[in-house]
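Removed: one protein chain of the complex. Kept in place: all other protein chains.
Chain nomenclature is as follows: A and B, assigned in order of appearance, with residue numbering initiated at 1 for each chain independently.
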Amino acid sequence: MAEALLEAKGVSKIFGGLTAVDRVDMTINKGDIFGIIGPNGAGKTTFFNMCTGFYTISEGFIYLNGKNISNMPCDKIAHLGIARTFQNIKLFNYMSVLDNISIGSHINTKTNMFDAILHTPRYRKDEKYIREQGYEILEKVGLSQYADTMAGNLPYGVQRKVEIARALAVKPQIILLDEPAAGMNPKETDSLMEFIKMLNAEGYTIALIEHDMKFVMNSCNRILVLNFGQKICEGTPDEVKNDEKVKEAYFGKGIIAARGTKSC
Amino acid sequence: MIGTTLTKIKDVYRRFYYIFNLLIIIALMFVPQVFSKSKMTIICTMCGYFIIVGALNVINGYCGQMCFGIAGFYCVGAYVMAILMQTFHVSYWLALIPAGIVAALLGAVVALPALRMKGMFLAMITIGFSEVMRLLALNWTSVTGGAMGIKGIKSPTFFGIKMGGASKYYYIYIVIVLLFLFCTRRVMKSRVGRAWLSIREDEMAAKSLGVEIKKYKIYNFMYGAFWAGIAGALLAPYTRYIDSTYFTLEEGFNVLAMLVIGGQGTLAGPFVGVGVYQLIIETLRPIGVWRFVACALLIIVMMWLRPQGLVGASNSKLAGAGKKAGRKKAKKAESGEV
Partner (left out) sequence: MTSQYIINQLVNGLCQGFIYALVALGVAVIIGIVGFATFTQGEVVMIGAYTSFYVFTSAGNHLVLGLLASFATTWILGMLIYKVCYEHFLDAPEHISLLCTIGFSMLLKNLATIVFGVEKKPMLDIINNKIYHFGPIQVTKVQLVIMATVLIVCLILVLVFTKTNLGIRLKAVSQNREAAALVGINVKTTAMVGNCIGCAMAGIAGTLIGIYYQSAYATMGSTLSMKAFTSATLGGLTDVPLSALGGVLIGIMENLGIAFTSASYRDIFSFGFLIIMLLFKPNGFAKKRGGSRA
């Protein structure tokens, strides 16, 4: 059956008097494209940041493959197999696309200072690996023509793909995308959707936060809905679409009540 | 205009890389025959500065950490060398590396608290450290000779040849300078150097990709401190006398000025910086203290016009692209094709 990859159990984040995330449970299975949606301020990015080690967890636990990764620092979490992208694309703007991906390969290489100075076999092996990995990933994602372009000079839609490609170099078990379609026009959004589906077909488990309903409904196979920091639904797109609490959250109690009086 | 000329020079250099390097090294060996003794003293001083400004460049330029206290490591290297040679009668050649290592260890010590801080806090703690080193050198009379310093440090002998005096000591300096260049270039072109660059450009992104920020910041400090210590260790037997006045904050700021003017984040930057600075100091000697005013003005002008320095890394945060510039780029890119 479905194998749980990333799980959250009763996770909360409390900032002083404000409970941003309130005892949320979540299960992402291997091979999912998992969507996290909810109105603005629902706590999606806060939750994400806890899963990736950018925020400390106030209550609850997070498990990766059954291993407790709560409160681990984010570089350690990356080593364990979670890679992420950021809402406002954080590429190394002044480096080429290939160099960006090389940084992604950092985790998978071992060269230290002495290896570098003496050009030991380990250095040579690592450099070869990094170069080959870089070209391979670019080939896979269809961005080979941009290999030597400075990342900051690329169109926004391509930048997002490069950021994802860089995360792939980490060879993660799961990639978390924070509002990947933010700031994109419909054409770019469609292209991104195909991109994500293609990655999933290659075997990557993907979780993403999004506002764009069409995007989420058409690409994710399971969705978590948050509102005011609480989980209000977790299931397939159809289940979520028909859930009363979800409708309430997005449309307000008024419209639900109005439907009851059959005026529309 | 500077940008395109630089790229052209770089292209030519790259094509004939090995030949150029060989020719340069051979030419460098003949320098003492060409220049007079007084010019050689200037050249030796410059070589010393090449190393220490280069070391500062690795910390500030390549990794983006704000270290203003390089004089502290310089001081430690010099004193350890002098003490090893005078008090423990260790040979010059054996004392050199330990002096660098002690400085490197201190670099790690300074780096540890610095891990939690950025920007001006880091700058301040490095300055504090530098001053503590100087004050220790000034006051710990039993070990460092206090205000009297350490004198009579012997010049080294190399297979029987006494290497005293600028014309002979130059060879030691130039070999170490070339060694520094060699090592730094190789480190920067490796995973370690790329990690440092990623920390400079976007620490959060680097962290999210698994770059162990703390470890690499410490390595970075240690590397810079090591070479600054070596520069100090080379200084002591050259000047044959050291005291705490050689290692004031002012000296540290001079080194910083050379780096800032010449260029941060490139291998050539420190060399250009030392060259320009020494040029100003020497040629403007007739106008006395005004030459330091000229240098100070140059720093300000450089920050206004070209923050990365004359030959510094234009493709980096060092060139001053702040939040506004980032947004401009995004807007430009949005209009492009997917």
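Here is the rule we go by: a contact is a pair of C-beta atoms (placed from the backbone, for glycine too) under 8 Å apart; a residue touches a chain by one contact, two chains touch by 3 or more.
Computed from a predicted structure; not experimentally measured.
Every shown chain touched by the omitted chain in the complete complex is listed here: B. Looking at B:Ala205, B:Cys295 or B:Val311, the residue that reaches the missing chain in the full complex is B:Cys295.
When the missing chain is restored to the complex, the residue among B:Val53, B:Ile127 or B:Val276 that touches it is B:Ile127. Touch with the chain that is not drawn comes from one residue among B:Ala108, B:Leu135, B:Met148 or B:Ile161, which is B:Leu135. Interface note for the absent chain: among B:Ile70, B:Ile153, B:Ile218 or B:Ala257, the touching residue is B:Ala257.
Between the chain not shown and the residues B:Met117, B:Val175, B:Leu267 or B:Leu284, the one that touches is B:Met117. Although one chain is not displayed, subunit B still touches it through residues 64, 66, 68, 113, 116-117, 119-121, 123-125, 127-129, 131-132, 135, 138-139, 249-250, 253, 256-257, 260, 288-290, 292-293, 295-300, 303-304, 307, 317-318, 320-324.
Throughout what follows, only the chains that are shown with their structure count from here on.
The distance from the centre of subunit A to the centre of subunit B, each centre being the mean of the chain's C-alpha atoms, comes to 41 Å. Residues of subunit A touching subunit B in their complex: 52, 54, 73-75, 78-79, 83-84, 86, 90-95, 99, 102-104, 106-107, 109, 111-113, 115-117, 119, 123, 126-127, 130, 150, 152-159, 166-167, 169-170, 183, 187-188, 191. On the side of subunit B, the complex with subunit A involves touching residues 182-183, 186-187, 189-195, 197-198, 201-202, 204-213, 219, 223, 315-317, 321, 326, 329-330, 333-338.
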